[in-house]
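Excluded from the complex is one protein chain; the other protein chains are retained at their positions.
Which chain is which? They are A and B, in the order written, and residues in each are numbered from 1.
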Amino acid sequence: MARVDVRKTYKLYIGGAFPRSESGHSFEVLDAKGRFLANAARATRKDARDAVAAARKAFPGWSGRTAYNRGQVVYRIAEVLETRRDQFVAELVRSEGTSAAKAGKYVDAAVDRLVWYAGWADKIAQVVGNQNPVAGPYFNLTSPEPTGVVAVVAPAGPLLGLVSVVAPIIVTGNTAVVVASQTHPLTAITLAEVMATSDLPGGVVNILTGPTAEIAPWLASHMDVNAIDLAGVTDAELATSLEVAAADNLKRVRRAPASEPDWLETPALAAMTDFLESKTVWHPIGV
Amino acid sequence: MPTQSTTFDYAPAPESRALVDIKASYGLFIDGEFVDGHGDAFKSINPATEETLAEISEADDADVDRAVKAARRAFRSWSRMPGSERAKYLYRIARIVQERSRELAILESIDNGKPIKESRDVDVPIVAAHFFYHAGWADKLEYAGLGANPQPLGVAAQVIPWNFPLLMLAWKIAPALACGNTVVLKPAETTPLTALLFAEICQQADLPPGVVNIITGAGGTGQALIAHPDVDKVAFTGSTEVGKAIARSIAGTDKKATLELGGKAANIVFDDAPIDQAVEGIVDGIFFNQGHVCCAGSRLLVQESIADDLLDRLKRRMSTLRIGDPLDKNTDVGAINSGEQLKRIRELSEVGDAEGAERWEVACDLPTKGFWFPPTIFTGVSQAHRIAREEIFGPVLSVLTFRTPAEAVEKANNTPYGLSAGVWTDKGSRILFMADRLRAGVVWANTFNKFDPTSPFGGYKESGYGREGGRQGLASYLKAGA
Partner (left out) sequence: MPPTVPTETPGLAAYADVTASNTTLRRFLHGLPGVDQVGAEARAASLGTRSIKTTAKAHAIELAITMVDLTTLEGQDTPGKVRALASKALRPDPSDPTCPSVAAVCVYGDLVGEVKQIVGDRVNVAAVATAFPSGRASLEVKLADTRDAVAAGADEIDMVIDRGAFLAGHYLQVFDEIVAVKEACRRADGSHAHLKVIFETGELQTYDNVRRASWLAMLAGTDFIKTSTGKVQPAATLPVTLVMLEAVRDFREATGVQIGVKPAGGIRTSKDAIKYLVMVNEVTGPDWLTPDWFRFGASTLLNDLLMQRTKLATGRYSGPDYFTLD
């Protein structure tokens, strides 16, 4: 008799823990051919609220770490992800219906992307910060600082797309609340398991699954969120309404791309700098 | 119920040597393999006990040529490998250094004589950090500020000193490899063991053969390496005298050079300094690594109004330094690296006596075997004294005084060297005023002897040229691409 497999319950990822939605609701996730894959937790506005609180709580500690340490943590995520390569390939094949070869390429690229961003942790300030030769006896230095809590509407690319938007946000010291791709939410939760076992402090990345159109507006209007990345918003009307809501506390908005980018390409620095503030310090020079 | 105070003697707390396995003899590491050298083998000894640790091969001219050829062969594929892939090798090395950190620290202390607490808490962690940092640059070189498509130079000949054997190796190899160069590195003849263990780490990391070659020997081997016609880049850390000879020897060639040479740093303490931390900084500045530090704060410039108080505090603090077995976890000051260096320290100290400076040294029992020199300060030193001008490279501090910031600047800069300087004051604007005027490549304010891979290090004037670390350090291993 064939062995009956044990199936995993997919939950949310908030503050380093894996709670079910406070509502108790879930929704069906289907594979590429429309067959049932699993039930995912259906996050509500209260889950979004909790996730923002967790991200805010994690921000001082995470942004206060040395860049070197953040780099090592992000590199650790890459290490752990590499060891789960087969699992992710299988998941991508199931949920996207792609070939194992193509899925493998995307998993490899996701690992490499994390490594690439890990290296930026202690370099971004050296590339976008600078000393300013002001006309006077003053020392004047501009350096980048993380903006705070960043809400992310994740793109459809279940692994590489997600990694490509989350890594640049956290490597500089921000914390994130991510609304996972509505069609491919399961990989996001599996990635959360990787992050939970990679020295990443709880609350730095929080992942919600459920209908984007329901959850994202609560994040866009949340007054304790500092920025929002609309990478995964495909509905122009929704994108505009989220940007309007974000204006209430002048969130930094990274607009949705015209079409899903080719995530295999090396990203531009804007993925990081869009969520950085520049701070300029003046100090007199004299005896 | 008054009770009698008792002395609190720390029992010996030796780090176990069991973790390191020193072989009877070592060959050269060329093209990914250990091979015998063809020169006259020499011995590496433990400077704390004078026991022979191992027999080390000497590379002759033919060995040097073999190593350079191996590096040249490896350069073709290594330089064309995508930066993201080169990065992964460097990350692997960083991780293996972290994994084998205690082993490396113990071996470094045995071979060099530095205290285990320093090799464990300073040298080895910074080595790992250096590889980690530069790994991250390998696929980001277009952001280094050298144009869109910077190119590696080729084969780098790297000659390093004995004061921070593994750390200097990391400063040399990490940026060279990240930028796509291949290297032939020669460690100092008195401290080759950690470099040879590093060769094993390269093997564990599956680094392609020839990318890193390590050849051992003395000055002659170093000269042959630097003079080799197929070397594109020379990187040297050591004495100013040798640095000048290297600069002469590469004149008229296309070889690029980075030279990190001697220093005679001023550590300047103003009367409003955070006094207890300044005392710590002075101690760290000159007694860290037995004073075998090119950027050591070997000239203390103290404002006259606090000189007596500061010296009292300094002497009291020095009396708590623990000198002895480098492998004891409580040792603060270890052994002088070699009999030759000890001789030089003694000679210059005697010159200090003869020139009329007043010597004060920590009263302590020094081991009978090995090379030892007690932490020492000279007061009443003037700018004209040789101990104020020449690099002693040992635990000997010359104390001078000043009255005004301008005088401090003048005295600090009145030297052919310009590697580093220290400023101690609670006043921020004065720190920046001093930093503006000090002719030194590194200025530490209210701290001293701090190193980080992100922070460029290197000197003005006769302390050398080029920088190591940070974005500036990459420029030493890259040229603008087409």
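Keep this in mind: a residue touches a chain if its C-beta (ideal position, glycine included) is under 8 Å from a C-beta of that chain, and two chains touch if they have at least 3 such contacts.
In this text the structure is predicted, and so the values were computed from the model without any measurement.
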Which chains here would be touched by the one that got left out?
B
Please pick, from B:38, B:102 or B:329, the residue that touches the omitted chain in the full complex.
B:329
So which of B:37, B:281 or B:473 would be touching the chain we can't see?
B:281
Of the residues B:142, B:272 or B:361, I need the one that contacts the missing chain.
B:272
Considering the whole complex, not just the chains shown, which residues of chain B touch the missing one?
1-13, 117, 121, 272-277, 280-281, 320, 329-330, 426, 446-447
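Basically, only the chains that are shown with their structure count from here on.
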Just give me the whole-number Å value for how far the CA centre of chain A lies from that of chain B.
41
Enumerate the contact residues on chain B facing chain A in the complex.
84, 87-88, 91, 129, 132-133, 135-140, 143, 405, 428-430, 432-433, 436, 453-454, 470-471
Can you list the residues on chain A that touch chain B in the complex?
67-68, 71-72, 75, 112, 115-116, 118-123, 126-127, 139, 269, 283-287
